[in-house]
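For reference, the structure discussed in these notes is given below.
Apart from one protein chain that is not included, each protein chain of the complex appears where it belongs.
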Amino acid sequence: MATHPSVETKYMEERRELFHGIRNLERRSFLKVSAAALGASAGLAYPHSFTPVSVAQGAEDTGSDQAFRFAYVSDSHLYEKDVNDRFVRGLLRAVDDVNNLDPQPDFVFYGGDLAQLGQEKELELGAQILKNLKAPLRIMVGEHDWYLDMGQKWQELFGDPTYSFDHKGVHFVVLNSVVEADFWTERNMTPMERMMTVAGLDNSLQSPFTVGQTQRKWLQDDLEKLSDDARLIILSHSPLYKLYKPWNFWTDDAEEVQAILNRFKNVVVIHGHTHQLLTNRIGNIHFHGVLSTAWPWPYAPEGMPELTIEMSRPDPFNPNDGCGDGEVHVHPDGLVDKIYNLWNRNPVSVTAAYTASGGSDSVPPKPNRPSY
Amino acid sequence: MNWTLIRGSARRAIVCAMLLFWAAFLAGCKHPSETAELDAADPQSDAGKETVATADTVDVKSCDGENTVQVAKGLTGQAMADALMDQWQRNHPEANWVTEEKEKHVFLPPADNSALLQGDQGKGHVYGNFTERDLITWAREAEKFVAEGSRIFHSGDELGSQIAVSCDMCHPHAANTHPETYPKYQVQLGRVVLLRDMINWCVENPVRAEPLDPNGPKMRALEAYIMAQRKGTVMEYGKH
Partner (left out) sequence: MNVALFQTLFWDGRSPSLDHQALQPILNPVEMGMPDGETAMKAIRDDAEYQEAFKKAYVREMNYEDLGRAIGAFERTLVFLDSPFRRFLNGDSDAISDEALAGFELYDGKARCVTCHPMNPSNPLGSDHRFHNVGVSARHQDFEELAKQATKILAEDSSEQKLDELAVGTDLSELGRFMITLNRVDIGSFRTPLILNIGITQPYMHDGSLATLWDVMDHYNKGGEANPFLDGGIEPLALSEEEIDQVVAFLFTLTDVRFAEENQQQFELQRAAAKKNRPIRDEAMAERSILPFEQRVTSSKSTDQ
């Protein structure tokens, strides 16, 4: 006679087995229990419902000390606190999240659009909140930070928007990819009108984003000393490819920038601006979007990269839904696992295995509610 | 930002300008033989200035009932209207707000009805006989309604947001608004609602403003814009 243990019995049994396994420090049993509880397929290295297995583990396997992880926070779009508390709360929550990571990430990358309208007080408020991060901060500029005073205040607070640095054998390049051709002089716009135009995602008066010739030249020079198999991560605000022009999910000189990156074995580009789960791969370049702390964008109505597994349509009742922060786990080969820490949802990992296999391995869970 | 105020007066002025246009048009029809004596004065150079009526000029009261302008004597109705129109346009730089809104927040054009001009049955009938003018009128008026919606959709001030949030911040080009799925049970509201009810939920919650009058001009315009942006989508009430 087949017996079906009741939910209660199963619950108690699983709990017992879980703790029993743990008490005996028997790792296998713990994994079995947690995998069973998840209904996850056996052998899945990165269960998607979990914050993935730490990179320290992966590093052990290869005997390399070059694996590490950093966190990201992005697109907070701050107004002053007494104008709008909601976006301030979002950034506070992200800082709280990142500060609770244990162990702490090597650094925190801020992906641009700290301010909504580039105003001094907005940027100062953002800088003030980001000072509470326990880990060191690396920051990038976004169009919302720039087009009121053409970057004056932002640079005063954070320095040059274009720079590079090396961390544990990885060369990081931070670009200002939101350079727009002058559309304002002809229209006789005030600085605030210019800012408001750029701040509207669907405002067609503005120009497409570019990296621009000056920075491309700088990039070429900066990368010159690197060998072709160097580990390279590019951080840009806009996606360094052409997705959807009407919303500037787009970099107009993307091909030229990609050409500079062409010779490297693997390149990872991590970009802000799109406020959503977004994955793409063009040849050797693996592209990952990041989440916003302020609001999620819908997906572009056309031109979506095949590799992208979209996130479920957020519920507007929860102003945090579809928002979040995340982590980037850098592998010894320079590819990354990209963790989207969606608030009030289980985190989603887009792994190196997924992008490297062109989407056939380690596929992230599909959304149950597409945007439309 | 007194965008709202400018808009209000601009709209009144547009009505005004159209009346002027028709007045000029009719004047032109009535007196086709008269020719303009444009050398008498360059009305454009006087436009917008405070002038004192002289023997060579006459006072013309604008249809807003407030402004009086002087124009040279001996002008045809057409020339007079042109001059007034020029002056008015300089005073109202936002007069082309529909065109500008369309350029700024590109929205879909209304359906092409040119097929209605074909076929012979309607010829000479009052009913079912459509002309180019009909089509232009319909399209222009429909577009203007949608443009008005677009303007409100993109303005936290128009929506009355206390936290400077506008609809386009989550819904660029009205994406992800899915008006074709209403009526449906809306989880946030705990009941079955129409699009306007969900708009008002958004206005009260994420936008944090006072709810709009469900039958008021703003709500109607918002509905118009949102629906226009979903042109060609299959109606599917109850879809989640």
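First chain written, first letter: the chains are A and B, and each begins at residue 1.
Everything below uses one rule, namely that a contact is a pair of C-beta atoms (placed from the backbone, for glycine too) under 8 Å apart; a residue touches a chain by one contact, two chains touch by 3 or more.
On a predicted model such as this, the values are computed, not experimentally measured, just so you know.
Checked against the full complex, the one of B:L117, B:I136, B:V187 or B:M235 touching the unshown chain is B:V187. Not every partner is drawn; the one left out touches chain B at residues 187-191, 204-205. Seen across the whole complex, the unshown chain contacts chain A at 6-8, 11, 15, 18-19, 22-23, 25, 27, 30-31, 34, 37-38, 49-54, 56-57, 81, 85, 88-89, 92-93, 95-97, 99-100, 102, 129, 131-132, 134, 315, 317-321, 323, 343-347.
Rule of thumb we're sticking to: only the chains that are shown with their structure count from here on.
Listed in rising order, the residues of chain B touching chain A in the complex are 103-106, 154, 163-165, 168-173, 175-176, 178, 187-188, 202, 205-206, 208, 240.
On chain A, the positions that touch chain B within their shared complex are 79, 83-86, 116, 197, 200-205, 246-247, 295-298, 301, 313, 315-317, 319, 369, 371-372.
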